[in-house]
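Notes to accompany the following structure.
Missing here: one protein chain of the complex. Every other protein chain is in place.
This part shows chain A:
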Amino acid sequence: MGSRASTLLREEEIEEIKKETGFSHSQITRLYSRFTSLDKGENGTLSREDFQRIPELAINPLGDRIINAFFPEGEDQVNFRGFMRTLAHFRPIEDNEKNKNASTNEPLNSRTNKLLFAFRLYDLDRDDKISRDELLQVLRMMVGVNISDEQLGSIADRTIQEADTNGDNSISFNEFIKVLEKVDVEQKMSIRFLH
């Protein structure tokens, strides 16, 4: 597995991915072998079925949405670059990056981008607002079937009521950021990819 992976992945590509995502060489190689192990069709791209074959993902309430997040708009296949680009959101923020001023190209794993990723998982229709229905859908997925709609509805209402500052009865991205300001997103949304 390892040898095949390194031959299929060219050095230039690794460099490019490194620049774009900030992963280290070894991390990229390791993730590439994971990519290829998922890629049963061996055509260098992953389809939705490849993801769904992962058993734990099937029981994850947000499984489908996470899978969808990997695929760009309207496409059915994701290549290794896209795979890495999505995973880059979960890289831990390093100290030297923290002090970087908001340049035009914020690194993919900045706090804002992490939150944007999460926000997009709620906001399926991409209108930059989490509406009550979208919130209800997510709540329904997380709590299961035993709870009645009315109850979920009141929770959703309460949630929106707490977060909504401009009164449009939905949560915009800025309101989302504000609500999560106390949560340590840098820690919560980071995976320690082994070096």
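Just so we're on the same page, contacts are C-beta pairs under 8 Å (C-beta built on N, C-alpha and C of every residue); 3 or more make two chains touch, one makes a residue touch a chain; residues count from 1.
By our rule, contacts and distances are computed from a predicted model.
*Asks:* Pick, from "Sodium/hydrogen exchanger", "Coatomer subunit gamma", "Very-long-chain enoyl-CoA reductase" or "tRNA (adenine(58)-N(1))-methyltransferase catalytic subunit TRMT61A", the protein name that UniProt gives for the chain of this complex that is not shown.
*Replies:* Listed in its UniProt record, the absent chain's protein name reads "Sodium/hydrogen exchanger".
*Asks:* Considering the entire assembly, which residues of chain A contact the chain that has been omitted?
*Replies:* Contact residues on chain A toward the absent chain are 31, 34, 37-38, 51, 54, 56-57, 59-63, 66, 87, 90, 92, 95, 118, 121-122, 138-139, 142-144, 146-148, 150-151, 153-155, 157-159, 161-163, 179-180, 182-194.
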